[in-house]
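With one protein chain withheld, the remaining protein chains of the complex are depicted in position.
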Amino acid sequence: MDLIGRLRSWALARPRVLLVDAPGTTGLRWSLEAELDRRGWTHAVSPAQADLVVILGEPGPQLAHAVDVVWSQVPAPRHRMYVRDGVDVAVALDRGVQDLLGRAGSSAREVGRPPPASFLGSDDGGHEGMDHGGGHEGHHMHHGGEVAGLPMAMTGPDRDGLELDVLKVSLGPVHPGWPTGLVLRAELQGDVLAGADLSWIDAESVSEVGPSLDARQSALDHLARFLVVAGWPTAARDARRARDGLRSEEHARRTAAQRLAEEVTGKVLGSRTLAWAIAGAGRSQRDRGTSSAHPVLGRLRHWCDLAVGRDSANPPTPSLQDLAASLEGTEIGTARLIVASLGLDPVTSQRVPESAGA
Amino acid sequence: MRETATATLPEAWGVLPAVLAVALVGVGLGLVVASVDRAVLAGRTRGAVLEPLREGARLLLEQRRTTLAPDRLLWRLGCVAVPVLALLSLAVVPVGGRTLWSTSADLVWFNAMEALLWAAIWLVGWGPNAFHALAGGYRFLAQGLAYELPLMFALVTVGVAAGSLRTTDVLAAQDGLWFVVTMPVAFAVFVASAAAFAFWGPFAAPTSADIAGGVTSELSGVDRLLVEAGRGVFLGATAAMAAALFLGGDSGPWLPGPLWQLLKTLAVVTALVWVGRRLPVLRPDRTVEVGWMVLVPLTLVQALVVAVLVLSGFYA
Amino acid sequence: MLTDLSGWVIATVAVLGLLSVASGVAVFVVDSMARATFALLGSFLAVAGVLLAFDLVYLAVVTALMMTIEMAIMAVFMVMFMMNPAGLMPMTMVHNPKGSAVVGAGAFVVLTVGIWTIDWPARRGQLPTDSTRQLGEAVMGSHMLVMLIVGIGLFATILAGTVLATARGRYDRFGADLAARRPDDPVPGGLPR
Partner (left out) sequence: MTAELVLQIVLTVAAGLIGVGLFGALSQQSIVMVMMGLELVLNGVLLAGGAAWFSLAPELPDAQMLAVVALVVMAVEMAMGFAVTIAIYRARQVDMVDMATDLNG
């Protein structure tokens, strides 16, 4: 019995963490990510992978509901913890693991896990909550009706001239590598976005303006988050290390971080494979066929310039409507890259009016 | 049956010990892949061996995920099939100069196991009735289809040079010269296609972060352990196969044969992991076109070159 | 080399045979199209197992290889075109089931009667040492003509299939005067063109 207990505490000593950052908690997130990197804990890429759900700050009502949806998808043993500003993150994480072990140890089966279907009706959906409404307009083909609470897919025109099924799926607001609070309501044919609609949740309640952040550090943070989505974890790890080093008080660590930042940006800018992989992403219909426009690559260069302290003209940030329009017709992975390259964040989006794309 | 130079493993050791030994080798190879990967990913070697074991234990303790209206039968079938097929593909890989099973079409057997693995991964993506998993499954179908033919041609090239599809014959044919010297393209394509079939490194788009882990996004507990372990075992098996088919297997001076084979396999695994982790994930729409438009003709030319060499008596 | 099969192998062959027929029946019984596709794959794999018992290693393995690839592609087509790929909404889409059943059963009965009444000739010759080599030498020697025709047929299939399946021709890709330097494709692809 004790052997099993010891095995359990050994196995769960490095849980996978799913971070949920409420608006205005960027600094706190950086501290927490630095601590996770120091401990060698890994980030979960989906709720099914997570053991520990860490919620930073005070989520608004809609975000809190989305967290509940995500929580319903986390397999046991699991633990949900809240970290507020001004808390020692190391102590908080230690306590989180203890609580996780305590839950895993108590043999009582977890009760009250709501069935997946119970979240279907909610509009702000969840990680993969299939959107309920909207399935009944348009021509009523032979397949209609509902199965297991899900509406059957309708067909729609697609780019290959085949009338294929359209699936309504909402992505976000809580999704690793995705700006927390942003919801993408998508109409998908296979993995191609036939239609897209973007919005922020809790839009009216975001009032607090987070502490202003160092431009270089946030550039490195954007870079790291983009690289995670682009599937380059080693470079993302280096970018995070550089960001955390720059926040240090010690001079020696800061200069080392500066070197690391130059190294990682050099690697990113010099990577022909990355350029090959993301070239053309985010190009609008207008400039298709010309090789000049590579918006995602351009913004990536911008973050890299900022990260090493070079001046760089801020490339225009499109409004949510324009962004949603540019996502239409793209493959879901490309859409994720485009969104990740923008470094969206609810606080700045609210503070700067929607017409930021000057 | 033709007199083969070496007996199969079951003939030498008995059936049960041979099967157990090959399964152990497979698990060991998978562990090696996971450890090297961990070391490269974390940037430090400390705890690299222990971490995959810890991860395995953690997954064993974890609950299995349920989703809304899943196709549970096919989902579980896919999850179980992944490690089983990876181990089956190891059956024709020479271990210490002998294979668990020696047929007259070993190379095709290896390829068939890869194809079945490909279908099994699609099942893993199809099963949970979730968007991200299915998108990963689609990506893997396209990728596997594009890299199946180059892989097949690479294997055919080896078969042409050895004059046999039996792996032990291929080993014997490399007595004088390793095949990698005359068929570098086939070697590179074999390794790259193997990475594509194990959806690994730059070919990890079916499980990449931009679709929340793709086919693995809804896996937890034992299911995830099976799939991840199967992927590691398969990658290790491919590295061992690459060492046997192109790098002369267990031939080498001074050291005993099995040690040479181990060293070569470890070298291939390390190179594969190290290079793979230094590249970002490539989008499938890019890699697929390269597979069809570049690798297929390239491997055909390679096969032609080798065939001409065979006719000129180069390998005799 | 075994020239005759042992009792165990015969039993295995019989079980695999039953399995292949059962999976074949399952194809038209299950609701889910994905399951139907993989039931068909199960039928092929069982047949491949029987071929393996007959020492036809190459044919068995190639059957498994080709049919797996075909079935995986088939599964995508199922999801694309069928109304009910997951079988969540059971529906029957058959016409003339009675007549078809009669034809199917009739074919089976006629064949079976023939199989069990014909006086089969005795086996001529021994099993070759290497059936794969036998096939290979036939393809490259005595039966080369078959392979040539098969090759031409496959090539024609590739062309015809592509022509039928694509909607976009070169005028769609390179413009009406074929002047565009880069093709205008929905997905740009990976090569610098």
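Per-chain residue numbering starts at 1, and chain names A, B and C are given in the order in which the chains are listed.
Everything below uses one rule, namely that contacts are C-beta pairs under 8 Å (C-beta built on N, C-alpha and C of every residue); 3 or more make two chains touch, one makes a residue touch a chain.
A quick note: this is a predicted structure, and the numbers were derived from the prediction, not measured.
Asks: In the whole complex, what residues of chain C lie against the chain that is missing from view?
Replies: These residues touch the chain not displayed: 4-5, 10, 13-14, 17-18, 20-21, 24-25, 27-28, 33, 36-37, 40, 43-44, 47, 50-51, 54-56, 59, 62-63, 66-67, 70, 73-74, 77-78, 81-82, 93-97, 99-101, 103-105, 107-108, 111-112, 115-116, 120-128, 131, 134-135, 137-139, 142-143, 146, 150, 153-154, 157-158, 160-165, 167.
As a convention for this text, only the chains that are shown with their structure count from here on.
Asks: Name the chain whose C-alpha centroid is most distant from the C-alpha centroid of chain A.
Replies: Checked the centroid distances; the maximum from chain A is C.
Asks: So which chain ends up in the middle if you average the CA atoms?
Replies: Taking the mean of C-alpha atoms per chain, the most central one is B.
Asks: Between chain A and chain C, what is the separation of their C-alpha centroids in Å?
Replies: Roughly 43 Å separates the two chain centres.
Asks: From the mean C-alpha coordinate of chain A to that of chain B, what's the distance rounded to whole Å?
Replies: 32
Asks: Using the touch rule from the top of the page, what residues of chain B touch 2 or more other chains?
Replies: 69, 138, 285-286
Asks: Two or more other chains in contact with one residue: find those residues in chain C.
Replies: In chain C, 88, 187-188, 190 touch at least two other chains.
Asks: Quick check on the complex: what are the chain C residues that touch chain B?
Replies: The touching residues are 1, 32, 34-35, 38, 41, 57-58, 61-62, 64-65, 68-69, 71-73, 75-76, 86, 88, 129-133, 187-191.
Asks: Show which residues of chain B lie in contact with chain C when the two form their complex.
Replies: Interface residues on the chain B side: 1-2, 69, 71, 73-74, 77, 103-105, 108-109, 111-112, 115-116, 118-119, 122-123, 126, 129, 138, 141, 144-145, 148, 165, 285-290, 293-294.
Asks: Any idea which chain B residues touch chain A in the complex?
Replies: Going through chain B, the ones touching chain A are 40-43, 47, 51, 54, 57-58, 60-69, 130-132, 135, 138-139, 202, 204-205, 208-213, 216-221, 224, 277-283, 285-286.
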